[in-house]
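First the structure, which I've put down as structure tokens, then a few questions once you've had a look.
For this depiction, one protein chain was excluded, whereas all remaining protein chains were kept in their positions.
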Amino acid sequence: MQFSAWEIIKQGLTGNKGWKPHWRDPEPKSAYDVIIIGGGGHGLATAFYLAKEHGITNVAVLEKGYIGGGNVGRNTTIVRANYGLPGNSEFYSHSLKLWEGMEQELNYNTMMSQRHVLNLCHSDGQRDAFTRRANTMLIQGDDAEVLSRRQVRDYAPFLNFDNERFPIRGGLLHRRGGTARHDAVAWGYARGADMRGVDIIQNCEVTGFRIEQGRIKGVETTRGFIGAGKVGMAVAGRTTQVGQMAGLRLPIESHVLQAFVTEGLKPIIPGVVTFGMGHFYLSQSDKGGLVFGGDLDFYNSYAARGNLPAVEHVMQAGMSMVPMIGKARVLRSWGGIMDMTMDGSPIIDRTPVEGLFLNGGWCYGGFKAVPGSGHVFAHLIATGNHHKASTKHLLNRFETGHVIDEETTGAQPNLH
Amino acid sequence: MRLTCPLCGPRDVREFSYRGDAVLTDRPTTPEGFHDYVHIRENPAGPHDELWHHGAGCGGWLKVRRDTVTHEVLSVALAREARS
Amino acid sequence: MRLQGFGQIDRSSPVRFEFDGRSYGGFAGDTLASALLANDIRLIGRSFKYHRPRGIVTAGSEEPNALMTIGQGAAANPNTRATTQELYDGLVARSQNAWPSLGLDVMEVNDLLAPFLGAGFYYKTFMWPKAIWEKLYEPVIRHAAGLGALSGQDDGQSYDTGFLHCDLLVIGSGPAGLMAALTGARAGKRVILAEEDFAFGGRLNAEAEEVAGQPGPAWVASVIAELAAAPNVRLMRRTTVTGAYDGGTFGALEQVAEHLPSLPQGAPRATFWRIAAGRTVLAGGAHERMIAFRDNDRPGVMQASAVRSYLHRYGVAPGRKVAVFTNNDDGWRTAADLIAAGVTVTAVIDPRAHTQHDLPCRMIHGGVVTRAHGRLGLDNITVRKPDGAEIKVDADCLAVSGGWNPSVHLTCHMNGRPDWSEDIAAFVPRPGAVPGLIAAGAANGMFSTHGALRSGAQAAAEALDIKPIKVPQAEDATFEITPFWHVEGPGRAFLDPQNDVSVKDVKAAHQENFRSVEHMKRYTTLGMATDQGKLSNVGALAIMARLTGRDIPEVGTTTFRPPYTPVPIAAFAGRAARDTFRPHRLTPSDALSRERGAEFIEAGLWHRAAWFPQPGEDWLAACNRETTMVRETVGVADVTTLGKIDIQGPDAAVFLDRVYTNMFSTLKVGRVRYGLMLREDGFVMDDGTCARLGDQHYVMTTTTAAAGQVMVHLQFCQQVLWPELDVRFISVTDQWAQFAVAGPKARDLIRDVVAEDVSDESFPYMGCGAVTVLGVPGRLFRISFSGEHAYEVAVPARYGDALARALTERAEALGGGLYGMEALNVLRIEKGYITHAEIDGRVTADDIGMGRMVSAKKDCVGKVMSERPGLHGPERCQLVGLRPLNPDAAALHAGAHLFALKAEITPDTDQGWLSSACYSPTFGHRIAYAFLKNGRARHGETVRVVDRTKGTETLCDVTAPMFYDQEGGKLRG
């Protein structure tokens, strides 16, 4: 069924009886060409692109709960391509281009809204770092503008320009950045994959790998053994545990990142604003809630919830930079489990097990990566070669020293 | 969350900073072990030995055993005493 | 309608308030909602999506509809629940989400379009044409969405945060909570009793109940009096416990001034408390739920318990002709109380075929309400009798009771899931869901008054391991309910009134395979409104259960997240807002610098003087003058902010050898050495000088930015890695005020303030020692960050301001003066010194040409990992200097990228970047530091500096990263 305004009118006039499931709930087959573990954004996008780009449709996505229940459903929905280092910059650039055509590609309104991302800077050093990053972006053909204090004031007059503590000295404006409707991304990819023959199997937890002579044969699940010649892991948040079942030892810690939404308010924040010094970022959803977040809670956690010090820090940073949001009431706070790698960048690579591929370590950059990650991971699984947009996210880079450390904090995951 | 510092008593987690897995206490003596030491983590979902610093308190480095699923704190000791 | 003889309002204190521009009267002790109902106002707002007319549903914080904007101007407070807002004289309230008026809202057209606007419709359209989403569709959607509006201004109001500690935290002050608090209090425990309402007592204020032979409110008053007299009890009304966190920590919001016309001077609007509780009793009561039937959202349809609250607590009848629709005994109680108060009850409709109830009004057993009528306010209802016949019943208010949901929310905050109780057809808290917390009373499914009293006392006794106290007499009826959720039929039966989610939407979610609870919630937005599903979740689960042929507990429940009720952002932040976000660290020369008109920059938490403009100077002119001044005469700069760590002990030297790449055990006493520190991953962490003051005594200097990090790192090394080393350290950053004195006339100045001989023999370059500075014991270091003959002179900080003035005065006499961070930066770039602009955390010792400083003779932190292949070789960018071919070139700024002369500009041909750049007044042109691929081998090559942010390209020669005095004669001379 093609979604369109016409279809809505037709269905509306006939009692909305004709709407179909957005994806089927098939029983698992005994074997597939490719199994993707993880029905989150990355796994579903990978399945979609395997089918669409590579014609590989005998694919199953195995999800232990319900699809889209992990980080794709609990992030702050920001989409951007403003990374500074080789490896990440071209990858996120690639991903943003896919975002820009996503709705038409999926026939699903994921509400990708290029309402701009503005990073504020508070010192000359920060401005220099922004300039370096902006040049990286511009040189690869993306958009970036380094704004002066006056230009920031013109652009976002609602910010606090009287702040003596961390005065706003300028900003990095990325107009093609913005937000999207996170759940819809998972659902849209699920529907797109399902329409192309991919089996999405919910409530099916992988409990082990079958590996013979160093080669993957399939996976053990709560619904029995399922064979496959190739298996891709896209289980960020649980990468360590799933990897362990295949004997992988990984440079990853799991951490909790909290996020917040307020009650609905009439439109007041036009785009995304980030206050890096206070680890604070803010946008407003189409429903009117202010959506914002900050830094990790800093300790290893699988609880998907955090504690008050991190909450307060976020609010303090917000009240420092945008005090006019003070009366907005926080409606809900929640946490996600982040795969934090030792350099803060993801891993998309083969593993020592032939036929087993790894996609993880997304830290808190996973949502904006969804289409790009699915696209390059599908390429890797289908062809055996790295896509040109992702040649540096290698598993052995920690051993060789070719790390991609955007935050410059070294091998301490909670500081990235 | 609260940690009971062996010197300062029960304190709000805001007084502490977190470093990571307590494997960091076992610095290798040969070059071979360093990649694992610096990068590879067990990252368990469950009890976890880890290092915290009581920066706003006594300045002590603490070895804490804590469940990463429930956040229950199982034990706290001064790292230098818990070491060997 | 106000009733005489009922309620706890203060009829001797009338107040005036305004709603949507009209003035009304109420009394002290009213909420805004009770006062509106007393004035017969039923239409109070519009719904989120369909803009349907809505009325007050509840009498508490679970209210989904009666959200209003209170106050005006910058202080306007949107989305405030009228049901919890205390009335005060002069209160101004406005309805929300309606234009041009509440009665006539043009967006109500959405309601007519409802067949096209069902759950998730927006995922299926607005995709064409692509470019129009941001320009048209989305702005329209955004404009229509949202509830109230922020003023857009900083209201300037402050909030406090604080910490509390107790043995027992009791949440809620109904019968269970009061007994729990009393139990703890009498045992001498430290008790906090937190009540979200402005009155203690919970439902006892809202019922015609007796406890211990007294009216409920009288018994409450006597208990509160006893608790108030106990020194170990803190009574906190207007305090909502908003979240349960690890280790017995709870968040709680105490309203301080929300009920006052204005904020008293110095007082906060509210205080956000973090409570560390040994044990907790959750006695937060229960929420009555509705029953879904067609148009059940009409103004006048209310919770049956809310009707009793308005009657007994506020003396208000929400209608003149009230009907009751109930599947349990509670609705009958409402009918009985109304009749006793002389209010007409037009019918009680109960889907159960038989009950024990017999009231002097029309009773329809086995009947259901199939529809509510009256667009802007309820006129009547359609009732289907057991025989199938439909009749109309007059009603301007319909009291509905679908049973009660215990307030399990806090017990879900730590991932606990509640258990289903068949007896009460509701979820109850799972024991142990929050460690140390026990639920009691209605919050635990105990709905009789005596049961609540009993369970409160028991819970506290169990929590504290003490004996329960005696429980007073009270009503102890068994609760009886037959689950009944939804009246089937055409039209829309609302589950979540605020988000306009109806039974149809849940069915649509099921039809489109959004059957998991989370999918259903996200697809329909059910439970995502400001009440977080307090009213709607269980009803929706029941419908999904029926559609999927499962039991409610099998379908599951969605997780409740903190906060329990919405909390203002500003309250969480407290005083750490605006420019008090973080502390301000001030240097000893701060006052002097301000007197001299300095501009400041941020360095960590410090404010450092950046330049000292003289009349007519902009920053560049000031910076050039200050730079030249240092090069030609003498300058004085405050360098107190650099981290200073005093290191002592028998193993101090060994310790330093392990944390620095180079040797410090070989440093002679009275000498200073530059040192480099790596992180264990082999990249540079920090650099600085370290002076040896005695055989076992060093003073380490760190950069300002890394001072804290280095201190923690040293503690880590000493306590965690090498506890066998006997070494102690402590920060002396704040103990010493330290000033750089630099320039050809530096020694002249130093001679004038230091008693001792400072000749090259006594104080050679890189020498140090104790001296007397203008009569005060101080320290002198002959070190330079400018390339000039220079010193750093330190005195105890109490003399810092005076010394800054004394040095400045003398420098000025010599033709010099103060210089700031800008000039300091130019000086160090000219001379080839690095800062964190270069050692940015991704740089190796080799990159900055200090590979040989990693001593081969010993191990140190980071040494092994620094030998990884990725940290070496021609692919890495190495530090070089850049000199523009055209000396007038103005476009040489940090952040620009480097390319070979003929190369195309692409990411693949990118050769590096500029880390620092400045105009050098010494050379008369701009200079820069850059990291260039294989740069050390490329000195003499010409490269292109490309800055796309400014649209410039500049040709530069690659040089060694040192422009000034490469031989170092000035330092030593």
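Order of writing sets the labels: A, B and C. Residues in every chain begin at 1.
Simple rule for what comes next: a residue touches a chain if its C-beta (ideal position, glycine included) is under 8 Å from a C-beta of that chain, and two chains touch if they have at least 3 such contacts.
Definition applied: contacts and distances are computed from a predicted model.
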| item | value |
| --- | --- |
| Among "ABC transporter permease", "Monovalent cation/H(+) antiporter subunit G", "Sarcosine oxidase subunit gamma" or "Branched-chain amino acid transport system ATP-binding protein", the UniProt name of the subunit that does not appear here | "Sarcosine oxidase subunit gamma" |
| Touch partners, limited to displayed chains, of the chain removed from view | B, C |
| Sole contact to the chain not displayed, among C:Arg362, C:Arg430 or C:His584 | C:His584 |
| Per the touch definition above, residue among B:Val23, B:Ile40 or B:Cys58 touching the missing chain | B:Cys58 |
| Absent-chain contact - pick from C:Gly162, C:Gly188, C:Pro261 or C:Pro431 | C:Gly162 |
| Contacts of subunit C with the absent chain, listed as residue ranges | 158, 160-165, 256, 264-268, 271, 274, 276, 575-576, 580, 582-587, 606, 640, 646, 648-650, 719, 726, 728-736, 753, 755, 772-776, 795-803, 806 |
| Residues in subunit B touching the chain absent from view | 6-9, 11-12, 14-15, 55-60, 78 |
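Here is the rule we go by: only the chains that are shown with their structure count from here on.
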| item | value |
| --- | --- |
| Distance between the centres, which are taken as Cα means, of subunit B and subunit A, whole angstrom | 29 |
| Distance between chain centroids, defined by C-alpha means - subunit B, subunit C (Å) | 26 |
| Shared interface positions of subunit C, touching two or more other chains | 245-246, 249, 274, 414, 680-681, 865 |
| Residues of subunit B engaged with two or more neighbouring chains | 1, 12-13, 17, 19, 35, 38, 70-71 |
| Contacting residues of subunit A [partner subunit B, same complex] | 238, 240-241, 249-254, 298-303, 307-309, 342, 398-399, 411-414 |
| Subunit C to subunit A touching residues, read off their complex | 48, 76-79, 115-116, 118, 121-128, 130, 133-134, 138-139, 141-143, 145-155, 157, 159, 161, 243, 245-246, 249, 251, 274, 413-415, 504, 508, 511-514, 516, 518-519, 522-523, 525, 528, 530, 532, 561-563, 566-570, 572-574, 576-582, 584, 601-603, 679-683, 685, 836-837, 840-842, 865, 868-871, 893-897, 905-907, 910, 913-916, 946-949 |
| Subunit A-facing residues of subunit B, complex | 1, 12-14, 17-21, 35-36, 38-45, 48, 50, 66, 68-71 |
